[in-house]
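Quick one: this structure, given as structure tokens, is what I'll be asking you about.
A single protein chain has been omitted; all remaining protein chains appear in their positions.
What follows is chain A.
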């Protein structure tokens, strides 16, 4: 399995979105998340965006005050994961102007359209947006 989990954490260390594709016990998650974000925060801009954490390789990218953190297995293409994060951010950007927290379920929905079970399903921005818009219509 490629992607183990996907996290959004703000620079104050608060988790804003978390999706696990590998079974991690609920009670271990907060500690692990805060450990990872602490590592990310301790790194400077000119350090590379990868770090090794336990058995995972963590790829992260910072946008404004949010860290997008993806844990993958060692064989994964890190550069492609960076691109995937960027793709997700661009789609979120098109979907809502509001703070992500108020749209938690939609942020999840977009993510689920992109990644399922740790693998990429779709990366065409156009297709995902089309679909999300259809969905909004259906709900309202």
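We take it that contacts are C-beta pairs under 8 Å (C-beta built on N, C-alpha and C of every residue); 3 or more make two chains touch, one makes a residue touch a chain; residues count from 1.
The working rule: contacts and distances are computed from a predicted model.
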(request) Identify the UniProt protein name of the omitted chain, choosing among "small monomeric GTPase", "2Fe-2S ferredoxin-type domain-containing protein", "Vacuolar fusion protein CCZ1 homolog" or "AP-1 complex subunit gamma". (result) "AP-1 complex subunit gamma"
(message) One chain isn't shown here. Among A:65, A:117 or A:133, which residue touches it?
(response) A:117
(request) Kindly note down the residues of chain A that lie in touch with the hidden chain. (result) 1, 14-21, 23-24, 26, 29-30, 33, 44, 46-52, 77-80, 82-84, 87, 101-102, 104-105, 108-109, 112, 116-117, 119-127, 131, 134-135, 138-139
